[in-house]
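First the structure, which I've put down as structure tokens, then a few questions once you've had a look.
The complex is shown incomplete by one protein chain, all other protein chains being positioned as in the whole.
This part shows chain A:
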Amino acid sequence: MDKKKPKKVFVQGAIPLEKIANSVANHQSKTNIGAHSIFLGQIRADEVEGKTVTAIDYAAYEEMAEKVFHEIREAAFAKFDITCAHIYHSLGKVNVGELCLFVFTSSAHRKIAIEATNFFVEEIKARVPVFGKEIFEDETHQWKVNK
């Protein structure tokens, strides 16, 4: 199974839309799968004191982040009967409307895939050392904090 394979999570810049279609296509030969669950994180044009966010510039403590992504994967495979799971997260600048997180899980049945995807997203937001600089249209910035 692809459970143990080392996975490259970080993508430079926005996650290309083709990656989503390609990920689905790559699993059409796995006919024990009955459900895919996908989460896509998109950069929102938040307004803060009259200024609008135009992009987020992501940075990470990459060595630790890779380790935590791996721990989350291991925990997800132990907890849920999923066939496979893929995570992609952006580094660097991602503009408003573009994608910064892509979580893709597959299972025989929908409930397990949906629950596993939720687990991945919540764990990633809480535990992975990724930092986001929200850039406004006047080039000033503030630091994003996950709620």
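The rule is short, and it goes like this: contacts are C-beta pairs under 8 Å (C-beta built on N, C-alpha and C of every residue); 3 or more make two chains touch, one makes a residue touch a chain; residues count from 1.
Definition applied: contacts and distances are computed from a predicted model.
**Q** Given that one chain of this complex has been left out, which of "Molybdopterin synthase sulfur carrier subunit", "Sugar ABC transporter permease", "Binding-protein-dependent transport system inner membrane protein" or "Aldehyde dehydrogenase family protein" is its protein name according to UniProt?
**A** Not shown, but named in UniProt as "Molybdopterin synthase sulfur carrier subunit".
**Q** Please identify which residue in A:Lys19, A:Lys51, A:Lys93 or A:Lys144 touches the non-displayed chain.
**A** From the options A:Lys19, A:Lys51, A:Lys93 or A:Lys144, the contact with the absent chain belongs to A:Lys144.
**Q** Among the options A:Ala76, A:Leu101, A:Ala116 or A:Ile135, which residue touches the chain absent from this view?
**A** That would be A:Leu101, which touches the missing chain.
**Q** Touching the missing chain, which residues of chain A?
**A** 41, 56, 58-61, 63-64, 67, 89, 100-101, 121, 124-133, 143-146
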